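Omission of a single protein chain aside, the complex is shown with its protein chains in their original locations.
Read from first to last, the chains carry the letters A and B; within each, the first residue is number 1.
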Amino acid sequence: MSVIPISYYLVLSAILFGLGAVAVVFKRNIITIFMAIELMLNAVNLAFVAFARAHGQLDGLVFVFFVIVVAAAEAAVGLAIVIMITHNRQSLNVERANLLKF
Amino acid sequence: MEFITQHPVLVVSLVKIAVLLFIVMTGLAYLTWFERKVVAHIQSRWGPYYVGAHGLLQPLADGVKFLFKEDMTPPTSDKLLYILAPFLALALALTAIALIPFGPPTIRVLGQPVFMISNLDIGLLFLFAITSIGVYGVALAGWSSNSKYPLLGGLRSSAQMISYEVSLTLSVVGVLLIAGTLNFNDIISGQTGYYLHFIPRWHVIPQLVGFLCYITAAIAETNRIPFDLPEAETELVAGFHTEYSSFKFAMFFMAEYANMITVSCLATILFFGGWLSPFPDSWTWQLYLPGAGLLLLGAYCAYDTVVNMRGLAKLQFMVVTMLCVGGGVITLIPAVAAVIRGPFWFTTKVIAFLFFYVWTRGTLPRFRYDQLMNFGWKLLLPVSLANLVITSFVMILPYLLRHG
Partner (left out) sequence: MTVPFLLFFICAFLAVLGAVLLIVAWEPIHSALALILVMMSLAVLYLLLGAEFIAAVQIIVYAGAIMVLFVFVIMLLNAGIEERTNWSQFAKVVGLPMGFFLLLATAHFLSRSAVGASIANGTGAVSNAGVSTRALSIALFRQYLFPFEATSILILIALLGALILARKDN
């Protein structure tokens, strides 16, 4: 069995992070933007796990664990806020939530 | 021939998967027969009786019916999700069965253990992962049917499944604390030995509360009565699988029974010693129990053939009798009996659990949805948590007492 160089995982992580950032900037639906943020968190997790294996330490894995937990908490509260915004603005389009725009 | 000896893992695994798939599919079909018979006898009637001898060909007739029914697809908004949902449900349900050990790992062919397809170090965790993904089959089925009742049924059913999943996982952690490992084989090996020389050291005895929480959460997780409001006929037509017909409906049906089998297998492995025998090893007569049981069954079938059966059913039941008697004679050979002992006890315990499942189905009324959610979050979850805390406290007590 051969080994896979760590740079492969890092390149994949960078590509996923970039695609997530593009989605956050260009999408209109607030739930889709939220999902793109989760995609970016996943890309970061992959980088953490790859580095943890490269250095042979498990601190990276512990940090990934905490990132997943915090992402869960953030998703719960964020989606509750999304539901409230939708009830107020009657639309899922972020461009409609522009009351504070000057 | 050299291919087989050079790639033993691949060849043996493929054969095992094919055999297991065949056995599981046949088991699913006859589980429906078993359920209909047991519920019927609870309700003082006979159940399927005419299709084969004692209704034994009923599952075949049902299968043929499902295959030949008209396959209607409603003009939904989402063909992809509509077709994906039953496939996802069935694929996940069958994948979970690949993790389960049916017998001791010491019996090998070409160096590979015969009675398990995979021996993961995180087997239990992986099984829970598969169960969590199973929610999508239900949710997507409800959404893609593009109709009120399936959407409501799908939402309710998936909310119920994720609520009881937490209690399911927590009630098992007590067993994990005692066993110290997530590997199924090591959990079963930890249950060898006997209290007082004849009570087996199964995890159900120290973890009785955990076992009760597990079995309740498992019935709710698989959407069975008393927790099956989301798919009850009088409530939501048929819940999330209203708009499905013929083979896709059969796939949901099979997925539900496969989930039942998986949960029963998990209960036997975690709480009832898996493939271990309840009798001590010194009682050597227990090797002949499978053979004796099959011969008794064959005797009953012979009596029934002669006295009750007429015509074609008589011929069919004669075949069944001969199979039972032949199987009984084969399993009386000590070499075969030693090999068959593990799977025999495992299968017996799983069938006992399935009987319990069907028994509750025939006996209890169903919960209302808000009662169901109250029960899951306000009673079952605190009890599972309390079980976990008390178990960990009891396990650390000797250390605390010794070190002040």
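The criterion applied here is as follows: a residue touches a chain if its C-beta (ideal position, glycine included) is under 8 Å from a C-beta of that chain, and two chains touch if they have at least 3 such contacts.
Keep in mind the model is a prediction, meaning the values are calculated, not measured.
For the chain missing from the display, the contacting residue among B:L56, B:L151, B:I340 or B:V383 is B:L151, taking the whole complex into account. On the side of chain A, the interface with the absent chain consists of residues 1-10, 12, 15-16, 18-20, 22-23, 26-29, 31-32, 34-36, 38-39, 42, 45-46, 49-50, 52-54, 56, 58-59, 61-62, 64-66, 68-77, 79-84, 86, 92-93, 95, using the contact rule stated above. Annotation for chain B: contacts to the undisplayed chain at residues 77-78, 80-81, 121-122, 125-126, 128-129, 132-133, 135-136, 139-140, 142-143, 151, 154-155, 158-159, 162, 182.
Assume only the chains that are shown with their structure count from here on.
With centres defined as mean CA coordinates, chain B is found 37 Å away from chain A.
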